[in-house]
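Reading through the structure tokens given below for one structure.
Note that one protein chain of the assembly has been removed; the remaining protein chains are unaltered in position.
Showing chain A:
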Amino acid sequence: MSDGDYDYLIKFLALGDSGVGKTTFLYQYTDAKFNSKFITTVGIDFREKRVVYKSNGPGGVSGRGQRIHLQLWDTAGQERFRSLTTAFFRDAMGFLLLFDLTSEQSFLNVRNWMSQLQMHAYCENPDIVLCGNKCDLTDQRAVKEEEAKELADKYGIPYFETSASSGQNVSQAVEVLLDLIMKRMERCVDKSWIPEGVMQSNGHSSTEQLSNSKDQGKCSC
């Protein structure tokens, strides 16, 4: 899994209140396989997946698809004990912001997560996808789809109603986030706005990436 046979390494971070289903969401996306690498001392957990990205926009890269090595980072529950610091957001490139459709409080806290992101992420308008999770629990729903859409529109980010337990819209949400990242990349010819180490061309293994990550993630944007 960690061989260097890919075009780009991209890190996503799953955020949201405790119990909204971040871990299950990532677990579902990575084919429900428990190959996650626990880093207990770090308090962060990540899963990996290889995807092929084909640009569909005008002026995009044509020909063969780009081979993407996706790393999906989880908080390992540390947000229950401490507020997440700048370093935690490290060099994540895209963010999956989850709330629980059966918990109004988790929806209200989306605003707090957004301001945390705007403060701590690599730039003020990072790519984010909002996910209202647990949409399978229809009889316990506490947040209306229109309310959530309205909030997402206000922030100018896509919104999905997902179910980490059934898998509904899970891969769609991740794919849309990847699409946003790749589009952003195509817009920036010299790519100099990207924090070092976030976007990595072929030639580095993800283990090297990890051991180097302490020195990275500082960007000047």
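Just so we're on the same page, a contact is a pair of C-beta atoms (placed from the backbone, for glycine too) under 8 Å apart; a residue touches a chain by one contact, two chains touch by 3 or more; residues count from 1.
We take it that contacts and distances are computed from a predicted model.
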Complex minus one chain; that chain's UniProt name from "Nuclear transport factor 2", "Transducin/WD40 repeat-like superfamily protein", "Ras-related protein Rab-2A" or "ATP synthase subunit a" is "Nuclear transport factor 2"
Please pick, from A:Ser18, A:Asn112 or A:Gln140, the residue that touches the omitted chain in the full complex. A:Ser18
Write the list of chain A residues that the hidden chain touches. 17-19, 23, 38, 40-45, 76-78, 80-83, 85, 87-88, 213-214
